Each structure stands twice: as C-alpha cells, then as structure tokens.
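Of the protein chains in this complex, all but one are displayed in their positions.
Let's turn to chain A:
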C-alpha cells in the first residue's frame, strides 16, 4: 500500500508524525480526502477531526484552525492547537463547553465576544467528539 508521510505541527511542538495511507479532514470549504500522490495544494482547515488511516486502523487528531499543505509525498498540517485523541483532557473540554454555552446564553454582549464564545464552544465540542469516537 502506498503511503504518504504526515506531520501535524503546532507552535508548541509537533503532535503527530507518521506514514499513513489516507488523510481525511474538514477544510473550510468542505470534507477533504487526500491519498498519496495528491497534487500540491493548500487549504485552510475548519475546527474538526483529522482522520489518518493506517494499517487498518484510524488515528484521530483534534485540530483547531490552521491550514493544510499537501505535496505529493508529504502532508503538513499547521494548526494553532492539535491533540491526539488519547491525549485530550475530556474533563477540561467539558468544562470549556459549559463555560462557552453559558456565555452564549448571556444576552447583551458585543459581537466579538459572541463569536469568541461560539468558537470556544466549537473547539470544545470537537475535542469531546474526537475523544469519544476514539474509544
């Protein structure tokens, strides 16, 4: 099986590095699947899970924003934050979710605060989803 090397890098260090058979993820414009030998491409990523298929199983990584760079032999994901599914602190994610929901419920707030809370909620939900799917 042909493979492509994938690295997921964040400002706090590399998170994932391996050769995989397929990468699928959610780009800002929709779902995206990448096989080895893909044409060079750059795409911004949405908050979501990156699924990495490898030897019959799938690794999950939660990614918050950033972008994806594809070369025929290498895929690089540059994210502001990323966690392997088994490294996610689920309690923290749940707390973050509750906090964000509370903020969203509050009336009378500036649009920026609202957007920020919404993004926080999306990140928290993403982490929870990824962590639960991996089990």
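A few notes on this one:
By definition in this document, a contact is a pair of C-beta atoms (placed from the backbone, for glycine too) under 8 Å apart; a residue touches a chain by one contact, two chains touch by 3 or more; residues count from 1.
The criterion applied here is as follows: contacts and distances are computed from a predicted model.
Its record in UniProt calls the unshown chain "ATP synthase gamma chain", which is the match among "Formyltransferase/hydrolase complex Fhc subunit C", "D-methionine transport system permease protein", "ATP synthase gamma chain" or "Toluene transporter subunit: ATP-binding component of ABC superfamily". Looking at A:35, A:81, A:104 or A:125, the residue that reaches the missing chain in the full complex is A:81.
Annotation: of A:55, A:69 or A:87, A:69 touches the absent chain (contact as defined above). Seen across the whole complex, the unshown chain contacts chain A at 7, 9-14, 27-29, 32, 39-44, 65-67, 69, 71, 76, 78, 80-81.
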